[in-house]
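Excluded from the complex is one protein chain; the other protein chains are retained at their positions.
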Amino acid sequence: MIPDLSQQGASNQVTPPANPQAPVVYFQGVSKTYGRIHALSNITLGLSGGVTGILGMNGAGKSTLFKLLMGKLRPSSGEVKLFGVNPWKNPAPYARVGFVPEHEKMHDWMTALDFVSTFARLHGMTRDEATAEATRVLEFVGLGEVANKEIGRFSKGMRQRTKIAHALVNDPDLIILDEPLQGCDPLARTTIMNVIRELGKMGRTVLVSSHILSEIERITEQIIILHHGKLVALGNLHAIRERLDQIPHTIRLVGTDARALAKDILGHPAVYGLSFPNDHELLIQTYHFGELHAELPGLIVNNGHDVSEIDNPDDDLESLLNYLTGGSS
Amino acid sequence: MSDPEELTPDAPVTGQGRMDVAWGANTGDESDVSTSAASTAKSGEIFEQEYTQWNGILNPRWMRNWSILRHHLLGIFKKGHRPWSMPTRIFILIAFLASLGDAAMTLLASLIGSAEVHSWFGVNRDNLYGHVLGFFPRNVLWYPIVAALLVGGVISEDRHHGTSALYFSRPVSRFDYIGMKYLSVVLIQSFVVLLTYFIYFLAEILAFGRGWSWMIDVFPMFLAGLIAGTILIVTYTSLGLSLSSVSRGRFFPGIGLLAIVFGTKTLASIVKNLFEREILYLLSPYDCVAHVGQAIIGTQPTYDQYPWTYSLVSLLAMNAAALYILATRVSSMEVTRE
Partner (left out) sequence: MSSDSSSRSLWKGVDRKAMAVAEFTLKQQRKRLSTWVVFGVGFAAMAILTMFYIDGMVRDYDAIDNDGDSIDTDGDGYPNGQEVVYGTDIYNENSHPGLLTPPVEPDDPSVWVNEDDIDWDALVAGSHGYDDDGDCRTDARTASQKDSNNNGIPCDVRMVNALYGDGIAIEGDTNVDEDPDDAAYAREAIHRASVLALGKFGFVFLIGIFVPLFMATGLIRNEMTSGTMHFMLAKPIARTEVFLYRMLGFLALAWPYVTILILLEVIVFGLAGPSEGFFRLQDLGVWLSIWLAALLAILVYGMLFCMLGVMWKHGIILALPFAAWELGMILTTLGAPDASILRFSVIGWAMNIVDAGAALTWTDTPLMIEIGMWFDSGGSESLEGAEALQIFASTPGLGLGALATIVVSVVVLLFQAASCWFLGGVLFKSKEIE
């Protein structure tokens, strides 16, 4: 159905093979090893639509995943499909893909407009079409005013946005951003995050990688978690959280009399441990977070305690990662 | 914050604890994200920093320089020192072995007892000259290319990788740094050119049982060959390092040195053959060294239109210009990573 053309011939295909059934991104049992180091091991996943954050520490395999997808690397085993086509052999699907590499080095001698329009022409656009498109996307990422300045004179945030513009110029269905926020100041971060959210609203499939959890939290709820080359979790952040209810959690209460509070809570079946960092704080360990969390306000109000804060110190992505990977590493 | 009071004997499995176990190998740059503990912090504190002077004794300058030199030289032989690329090291080895050709032939001559073979390859005035300055293959295939490969990245790669900044943040002056680089390139070339020259000479002494009288007889021309070889190495190094200091790439200095050596040689020999003019040889580093070498070793000169002192002056000028460029470039070099 999908011709598995050799790289040489296939790129001549102006329209990439369309396969509506095929997921945009598809990994089947993919491993990538460098000698004895496993960069990725046995990844199986399929993605279509929406903004997906890929989380992982440095060296977790995020960039390797993207490079496999972009045909830069050949999988050691397994099968990678991009729009149903093997990207190592066939660059045709890139007509529908925009890729923002993590590398900082750019063609500093070019103007942003030149840069974006040159690469737009690789999609088969004429010079005029490419210039018009480039102007449009540079406007979209907020670089319209500096489009004719040399990239070498840009700040880091502007360079990142130029890279994003370069990736968006073909109006892609899939956008892959490898660490787009790395090294940007807060202002640039906000701009780039807005751009990414905007793309998500436009119905594009977006893959964003980061090792900074709060960034991903601000962009999307759909996440993939990689750790040591293994796929640890995939899905909605909150859904994943729900699945973690069986894993011990901590609830932190701050009140006037923590010990009095503890006496009332200790009897609850969901609680298996308590500790007092100081007189006003109480930390509750539970295996049934959802249940306890639902009943806790009642307990407090019924017993007339003065509680000023209820907090889940573990309920962020940081801790989530810990629970998820605690058993695997 | 005081230690948490434990109520239950089985210690609580907190997020922080698990994190420490699972993510102990953090690289450090994750810490800009608040950890679970940090979210409870209410107050901050700024610690007053107190700087005390280091009161140790700085090793003498020569010792610091020696460590730089050693770092570069040992890189040829083993890992953990300056990483000369593997192909460069292999090529140096090949050139070294190829340069031992005449020593091997001398041994062969003594084995088969052939005076004829000995006259072709054994130690004599022409062969001593030939060992350091013979055009083909030594000064086409081996020596200039060894020089080109060595100078290829010696400064430009340091700048590219930012390692020059590491040197300059130590008690090492720029000129010491560049001087040691220069010396290390010279010494590595000496392995190929001069060490093989010694071995060649030694092979003759051992194979033919030469006595003191022969050695004293031959010593002046041996010394002359040594000087000629040193001039060759120094000239190539000066030119190469000045190219390395002006460029950023790995390719440019090597190709540049080769282009200078071969290009000027080719141009000069074209003009010589067409118009019977040898003046252009003054532009060619190889020919100038060869001319001076012929004069001091005392072989039949192949350049006869002008005196050898012209070549010497030209060599001095080349070296001076190259060193000037090197010095000004290094003293004004920005040590950012490029």
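Think of it as A and B in the order they're written, each chain with its own count starting at 1.
The rule we apply is simple: contacts are C-beta pairs under 8 Å (C-beta built on N, C-alpha and C of every residue); 3 or more make two chains touch, one makes a residue touch a chain.
A quick note: this is a predicted structure, and the numbers were derived from the prediction, not measured.
Visitor: Which of the chains on display does the removed chain touch in the whole complex?
Guide: Visible chains that the missing one touches: A, B.
Visitor: Of B:Ser85, B:Ser114, B:Thr309 or B:Thr328, which one is in contact with the hidden chain?
Guide: The missing chain is touched by B:Ser85.
Visitor: Of B:Leu74, B:Leu107 or B:Val140, which sits in contact with the chain we cannot see?
Guide: Spelled out, the listed residue whose C-beta touches the missing chain is B:Val140.
Visitor: Looking at the full complex, which residue from A:His123, A:Arg218, A:His280 or A:His293 touches the chain that isn't shown here?
Guide: A:His123
Visitor: Using the definition of touch stated at the top, determine which of B:Trp62, B:Phe168 or B:Phe251 touches the missing chain.
Guide: Residue touching the absent chain, from the options given: B:Phe251.
Visitor: Spell out, residue by residue, where the missing chain touches chain B.
Guide: 85-88, 91, 136-137, 140-141, 144-145, 148-149, 152, 247, 249-252, 254-256, 258-259, 262-263, 266-267, 270-271, 273-275, 277, 280
Visitor: For the chain that got dropped from the picture, name the residues of chain A it touches.
Guide: These residues of chain A touch the chain that is not shown: 7-8, 10-16, 67, 70-74, 91-95, 97-99, 101, 103-107, 109-110, 114, 118-119, 121-126, 129-130, 163, 166-167, 170.
Everything that follows uses one rule, which is that only the chains that are shown with their structure count from here on.
Visitor: So how far apart, in whole Å, are chain A and chain B when each is placed at the average of its C-alpha atoms?
Guide: 47
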